[in-house]
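Take a look at this one; I'll ask things after.
A single protein chain has been omitted; all remaining protein chains appear in their positions.
Chain nomenclature is as follows: A, B and C, assigned in order of appearance, with residue numbering initiated at 1 for each chain independently.
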Amino acid sequence: MAKLSMKERYSLLTRDLDWTPTYVDPKDVYPYTRYEGIKIHDWDAWEDPFRLTIDSYCKYQAEKDKKLYAVIDGFAQGQGHLSVADARYFNSLKLFLQGVTPLEYAAHRHFAYLARHLDGPGARFAALCQSIDELRHCQTEIHTLSQFNKYYGGFHDWSRMHDRVWYLSVPKSFFDDGISAGPFEFLTAISFSFEYFLTNLLFVPFMSGASFNGDLATMTFGFSAQSDESRHMTLGLEVIKFMLEQDEGNVPIIQDWIDKWFWRGYRLLGLVAGMMDYMLPKKVMSWKEAFELYLEEQMLNGLFPDLEFYGVRPPRHVEQAIIEKEYVSHQVYWILYQFSFAAAFNTTVPTDEELDWLSASYPETFDRYYRPLWEKARRIQDGGGRFFFQGLPQLCQTCQIPMGFTEPGNPAEIAQRHSEYKGERFNFCSDGCQWIFDREPEKYVQAWLPVHQIYQGNCGGATVPEVLDWYGIEQGSDNLEYLTSPDKASWDEWHAPAALPGGGK
Amino acid sequence: MGYELRTKVVDPKRNTFTYLVERFGDKPASRYQEASFNIQPVENFHYRPTWDPAHAIYDADYTALKLTDPYSYTDPRQYYYTPYVANAAERYESFAQTLKYIEERRLLDRLPENWHLVVTDFVIPLRHYESGAQLISVNASRFAFGTTVEQPACFAAFDRIGNAQLLSLVGLSIAGGASETLTEAKKNWLYSAALQPLRRMIEELLVERDWAVALIALDFIDSQLYQLLYAHLDDRALYKGAGAYSLLARHFNDWYGGHKKWLRALVKAWANDPDHGDANRTVMAAIADRWYPRASEAVRTIAAGVAEQAGSTSALAAADRSAAETAGELGKIGITVTEGVPV
Amino acid sequence: MSTAKTRWVGVDLQDSDDTRMLVEAMEVDNPDVTVRHMPGIVKLQSATELVIKRETVEEKVGRPWETHEFQMNIVSYAGNISEWDDDQIVIKWEH
Partner (left out) sequence: MAVNALGPYDFPSADRQENFGDDMLVHVLWANNMMFCSAACFRAPRAMPWEDFKAQLMDPWAASDPDYEPSAPKGWALDGKPFNPEPGQSLAELGVVHKGLITFEA
């Protein structure tokens, strides 16, 4: 008997299951794939990005999970949390659980939408696999981080926080933006832009950071998730090429989406930039290095010449991101530092060694602009105070980050942009965010901006403690300064030299 | 340093996440609980979907069936990803072993001719039915409100495409690894009179906008169809020397036995909801009025086909029996079925 | 950045025992590969393309190896997976 090739067999087991309905109008079966202006003439031209049937999927995934949970359990049983570099490290995980885990879940739900509503069976099947993968990522993250929740603040109410807390409206609105777009834009936004173009800048820093800071559990879940992620990346690239090849009229639409989602994703990654340079006690690499390696070298020099073939150019405003690599992490962490009275993580002034590392990593900007700020913050702290921004910040209507970004190339001048729509003024942190708003003002006027919602009285009350209560933040434990935090106090207590060995275990 | 640390007793400060403490009390939570409760965003959505501006991104109004607290529902199997995928891997492994055994002993070739026809003309074409069922299930996974409800629908979608692939593997096996049997099966799915009421109903469910209506109506078919093909005919196959049929059917019958647990539990939750129970029962009775007769007819037409083409003397009676039994089962959990039940 | 831009393709693998054999196999089949160790990760890069051949991996690991298994080790990659079939995986830029 002639053995079918992997490709033929796969095709029979996936796309050949499809049929064209005759009792109902096929257009009614797939109602969502025509309003965005993308034209697909031939779904059969779809190249399956990977060829994994359900049985082998389950086999490999079960094997991965077995290994992963063995590590998680072993780490928890051995009190692995005590052997990370420093308790300060957990702040990066708090940000991850509050900000990233919910996005995995959102991806699970909306890839289910694609798995139902794309016309092409090959694409639907790839989306189905991604949907269930994303559920895996969400759940393995919860299970990994659950052990830290038992000992440290900031982890305990992440899903409520994701719906309510100010800095978490940044990732939430990012994903809501994708979900509320049509299926093809969602694919461009999440599969291509996020999963392929930007994913390395998100995951590699977190996972290498975990590895370097002694957190075996997080490293293992991260890498285990990333092994699925490579399938998602392949899907992302296939999606873009497929749409570009189907119709020339698709090219300008997709270019616009690439432009939009690059900037949207890049702004979101600002949180990762701040995390990398400031929250990891032991640094893996600087944001600037990671940006150069993953974004400039691999994407701009590698990917975009490939896309040029289809008439696609590098994303609009990317040159501003390149300029910002010298300072964006400092700007973001400076925001987090002065608003950590309202955050579910602790921040602190970098140590002398860290300040020196930052100087060395950012020779053009750090000593000139940011070291003086940290020195002043430390002086305030030495005098018994703690510098906080005693008020609420101006927010960007699009990315929703406090407007702390500056004119390109001038870290000393806060950028201010605004547009008018139907007689109302809207403010933006950058040309990129303004451009995104101006394309679709009907969408962004709906944004649930945390500061404005507080002022409308929709967040539990008029005072900071009332709002923090509504956020689910345990005051004095989840928030504020790291050095005076319960996390730090417990860590010191648990690591105090033992006078006498206690019990046997 | 490691040694020193282990000499200290470090007590946890918290048993589990706040929302689980609020729901289940201040004690350590199970992994199912951690993975499934209060995960989905519920408020403060930023933008309305451009593909459905009348709804929010997650919206209880994607169905007429309501739960006062979406997390009042629990999957009785307590599946989250890891146990789900581990069980599925075992199921596929066990099926592969069965198929290998069958191939080694050439049991498919040794099927009596009429049983061979049941497999090629009635069972293998159902890979398309399973594929349609996948679309209905994954739609529920997207549009249900709350993680405990949507999660089993996601697994069901994955199971359905898995079932479609298993049926396809049988087709490949019959054709000695080539594609003819599958090509024939597709023709049957599209044109065989015995399968058309089934295909028609599935297609109509694909344009049903209420995800829960489609899911319940699909189960009206599943319950009767699985009973007929994978339980009743399995039983007959043993009498009639069609060992391969029985060996294969068992896997599908077992699957449905596990699958129906989560959906029936959900129906119960809808029917017994403290605030919406009565309204839900009314909605479900209307779903039954509309779809149950269609499901019974679809399955009965298949039974008639099996009777006519494969000479079965028991299939029609079995279909009627399973229509009545299913109606009885549904009645016990809150769906009043009055139409489409043979008397 | 230099003006003559190299278009790297690359793959990041989890730094584990299994991976070591994979890296050795890739070194055999990709003479121009550079290998760089980062925390938890082995980063392989090539200025042309990267090939992972089933046969070579099987020689290194001493057992049958399906190309699907590659996904157990991969963390990330740069390039386009232009082939992933029974015998090999090829990562390169297409245009």
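As a convention for this text, contacts are C-beta pairs under 8 Å (C-beta built on N, C-alpha and C of every residue); 3 or more make two chains touch, one makes a residue touch a chain.
The model shown is predicted, which means the values in this text are computed figures rather than measured ones.
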Using the contact definition given at the top, list the shown chains touched by the missing chain. A, B
Which is it among A:T22, A:T351, A:Q416 or A:T463 that touches the chain not included here? A:Q416
Among listed residues A:S5, A:Q394 or A:T484, the absent chain is touched only by A:Q394
Where does chain B touch the missing chain, residue by residue? 48, 50-54
Spell out, residue by residue, where the missing chain touches chain A. 31-32, 35-37, 182, 331, 334-335, 338-339, 369, 373, 376, 380, 385, 387-395, 402-404, 411-414, 416, 418, 421-422, 424-427, 438-440, 442-443, 445-449, 451-453, 455-456
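Here is the rule we use: only the chains that are shown with their structure count from here on.
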Ranking A-C and A-B by C-beta pairs in contact puts on top A-B
With centres defined as the mean of C-alpha atoms, identify the chain lying farthest from chain A. B
Between chain A and chain C, the Cα-mean centres are separated in Å by 26
Taking each chain's centre as the mean of its CA atoms, chain A sits from chain B at a distance in Å of 34
Which chain B residues qualify as touching chain A in the complex? 1-2, 4-10, 12-19, 31, 34-35, 38-51, 57-58, 80-82, 85-86, 88-89, 92-93, 95-96, 127-128, 130-131, 134-135, 138-139, 141-142, 147, 150-151, 154-155, 157-158, 161-162, 164-165, 168-169, 172, 176-179, 182, 186, 189-190, 199-200, 203-204, 206-207
What residues of chain A sit close enough to touch chain B in their complex? 1-4, 8-9, 12-14, 16-19, 21-25, 28-29, 32, 35, 53-55, 58-59, 61-62, 65-66, 69, 79, 82-83, 102, 105-106, 108-110, 112-113, 115-116, 121, 124-125, 128, 131-132, 135-136, 138-140, 142-143, 146, 149-152, 155-160, 162-164, 169, 172-173, 176-177, 179-183, 443-444, 446-448, 453, 472, 490, 494-495, 497-498, 501-503, 505
Mind pulling up the chain C residues that touch chain A in the complex? 1, 5-10, 12, 14, 38-41, 68-69, 71-81, 84-86, 93-95
